[in-house]
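Every protein chain except one is present and positioned as in the full complex.
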Amino acid sequence: MSKVVIVYHSGSGHTARLAQAVARGAQSVSGTQALLVSVADVEKHWADLDAADAIVFGAPTYMGSASAQFKAFADATAKRWFTLAWKDKLAAGFSNSGSPAGDKLSTLQELAVLAAQHGMLWVGLGLHPMVPSQKHPGQLVNRAGAFLGATAQSPHGAPDAEAPPPVDLETGELLGARVAQAAARWVRGK
Amino acid sequence: MSKVVIVYHSGSGHTARLAQAVARGAQSVSGTQALLVSVADVEKHWADLDAADAIVFGAPTYMGSASAQFKAFADATAKRWFTLAWKDKLAAGFSNSGSPAGDKLSTLQELAVLAAQHGMLWVGLGLHPMVPSQKHPGQLVNRAGAFLGATAQSPHGAPDAEAPPPVDLETGELLGARVAQAAARWVRGK
Amino acid sequence: MSKVVIVYHSGSGHTARLAQAVARGAQSVSGTQALLVSVADVEKHWADLDAADAIVFGAPTYMGSASAQFKAFADATAKRWFTLAWKDKLAAGFSNSGSPAGDKLSTLQELAVLAAQHGMLWVGLGLHPMVPSQKHPGQLVNRAGAFLGATAQSPHGAPDAEAPPPVDLETGELLGARVAQAAARWVRGK
Partner (left out) sequence: MSKVVIVYHSGSGHTARLAQAVARGAQSVSGTQALLVSVADVEKHWADLDAADAIVFGAPTYMGSASAQFKAFADATAKRWFTLAWKDKLAAGFSNSGSPAGDKLSTLQELAVLAAQHGMLWVGLGLHPMVPSQKHPGQLVNRAGAFLGATAQSPHGAPDAEAPPPVDLETGELLGARVAQAAARWVRGK
């Protein structure tokens, strides 16, 4: 059994839907226990984070980096950093914004540096760019072409039912599944 | 009169077309002398670079950063760095790759750090993401949503006549014009 | 007359001392009006920011990026971003942390991307690394070797009277003076 925790902030609900997709993807891997934690509820879930084999960080990109609400969580992890309590866990990340690129790479870099400070190993998306979707014929997963993590695009003000679009949620599921598979292998090897 | 030099590497010809667009944009600003220099010819043009008020760096994104050919040029600028010979020039950048995001932000960050090492001032794109094109109704400039510089997307193997597409070339022209306007103001203020 | 606003967050007081140094450096340039604004007081100072010719962003590096308190300010600037109200202002940045490098470059990159999203021009430090101090013989300014902005190192828990050390404050003064000189030239050229 491997434990994957997805910890995220969402402003408008779009990143939350991407987080749910990542959790679905992780849960789809046999032997995985996936837990979705909003940073708003993190105070109840520090023990879950401490027990995780992999932690996936998710935040909207606001003004070119992770939202302040996510950053407040990241800063609060300093307590774990002082003892390197999360060393050797796996880590991954995802972000949503309003345009295809939208400086989301900057957010993913920020998350990867956060993970490195904790001594965690970073699991990227592991997909080529613009790969034909298995679920949505004629469409593409990883359509923006990102590699450090999963990215989604939600037009400003788009209703939850439409954004992020299904292929971006599928990209999130693929990241979740990849992290869960890596976590299972990492746990077995211990 | 202000002098803008665009120095670039192009592998397949796509980045060269983007470079030409940046030069057209710069040249369109009254009182600007724009010069296009391929890194293959840079040995003949160091004096032009030294005399420039603004230098625009351009490279394709290969494996997540500027091409080795561009980097060889960047490394050769170390001779200028030792005397800070390019201090207080303006700088800007652009990149082309095969997918919308394609880690081109990583290349732009690399170019911005190069400029900072030289003591140059960095001029970003200065556009909102996904702005209606003036030239191509119904299409969008800065369609990927980049801010540190101009980005273009050319499908792998696309013929020169089609890639980068006209709106990405227009984005390049807008960067060129912006740099030329900034250079004119910067020269006047001296 | 050119106006330079330094807007910063400080947790332990170390970044505040660096911010004061940047302000001193800016104020030392004839014809400059420098204003120091803590993000805690920013609600009273949006008009000052809107009227500035140059804005210098400063934050401690926590867990590899700007503190959440600074990020909350950065996110609040989105209101200006929607109208590109800060387009063509100059920008610069600084950061403090407990070790020489300490991923402060990550924070400076975050600040430079924030500035680019606003259409601002980024003014780096403009110094070689490890330059002999004018004020403190035998010591070095820009001792860590940073270029995108000014960096300082304050040992965790060091008293205010000792951290950041004088040469790092001098580095901050040099950034402030450089920004003020650039702002004066930029204003003259308008």
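Order of writing sets the labels: A, B and C. Residues in every chain begin at 1.
Criterion: contacts are C-beta pairs under 8 Å (C-beta built on N, C-alpha and C of every residue); 3 or more make two chains touch, one makes a residue touch a chain.
All values derive from a computational prediction rather than experimental measurement.
Chemist: Which of A:M120, A:V141, A:A163 or A:A177 touches the chain that is not shown?
Modeler: For the chain that is not drawn, the touching residue is A:M120.
Chemist: Where the complex has a chain not shown, which of B:D53, B:D88, B:E110 or B:D168 is the residue touching it?
Modeler: Counting the whole complex, the residue in contact with the absent chain is B:E110.
Chemist: Which residues does subunit A use to touch the chain missing from this display?
Modeler: 84, 87-88, 90, 109, 112-113, 115-117, 119-128, 147-148, 182, 184-190
Chemist: If the hidden chain were put back, which residues of subunit C would touch it?
Modeler: Its contact residues with the unshown chain are 64, 97-106, 129-130, 143-147, 151.
Chemist: Mind listing the subunit B residues that contact the chain we can't see here?
Modeler: Contacting residues on subunit B, toward the hidden partner: 62-69, 71-72, 74-75, 77-78, 81, 103, 106, 109-110, 113-114, 116-117.
In this section, only the chains that are shown with their structure count from here on.
Chemist: Where subunit A and subunit C touch, do the two copies share over half of their residue numbers, giving same, or under half, giving different?
Modeler: Same residues, largely: of all residue numbers at this interface, over half are found in both copies.
Chemist: Enumerate the residues of subunit B that touch no fewer than two other chains.
Modeler: In subunit B, residues 147 touch at least two other chains, as defined above.
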